[in-house]
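One structure coming up, written as structure tokens, with questions to follow.
Only one protein chain is missing; all other protein chains are in place.
Entry: subunit A
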Amino acid sequence: MNGTWISIIFDLLICISLLLGTFFLISGSLGVLRFPDVYTRLHAATKSATLGVAGILIGAFLFMYVEHDVVSGKLLLGIFFILLTAPVSGHMIGRAAYRSGVQLWDKSIHNEFKDVYQQSKDTSK
């Protein structure tokens, strides 16, 4: 009796983490389509992709553990590397976009970087 309860709880956990993961991925993609400029789109892409993929991998990890008694180190490493690389790629894409002259959205209110960037560009010429 005890064992079935535990397996039901584990099944529920697997379902929840898989569903949450896919939900975050879908909302992230919707955000990428809807947001106005490169930088706000990057927000959607980096954040929701990280948690979405992590959720799916956690679901897969729990499934492997419960059904096949395998502690899958590859899935854990996958989560670790996703957490490590997603923000770096977001940073690099944003930086490259700014340096190649992509404008901010019209409704942006601050840009403290503009003057600094202009100065460093002028001095390097």
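Couple of notes before you dig in:
The criterion applied here is as follows: a contact is a pair of C-beta atoms (placed from the backbone, for glycine too) under 8 Å apart; a residue touches a chain by one contact, two chains touch by 3 or more; residues count from 1.
The criterion applied here is as follows: contacts and distances are computed from a predicted model.
Of the candidates "ABC transporter ATP-binding protein", "Na(+)/H(+) antiporter subunit E", "Dihydroorotate dehydrogenase B (NAD(+)), electron transfer subunit" or "Stage 0 sporulation protein A homolog", the chain left out of this view carries the UniProt protein name "Na(+)/H(+) antiporter subunit E". Interface residues of subunit A facing the missing partner chain: 23-24, 27-28, 30-31, 34-37, 39-40, 42-44, 46-48, 50-51, 83-84, 86-88, 90-91, 94-95, 98, 104-105, 107-114, 116, 120.
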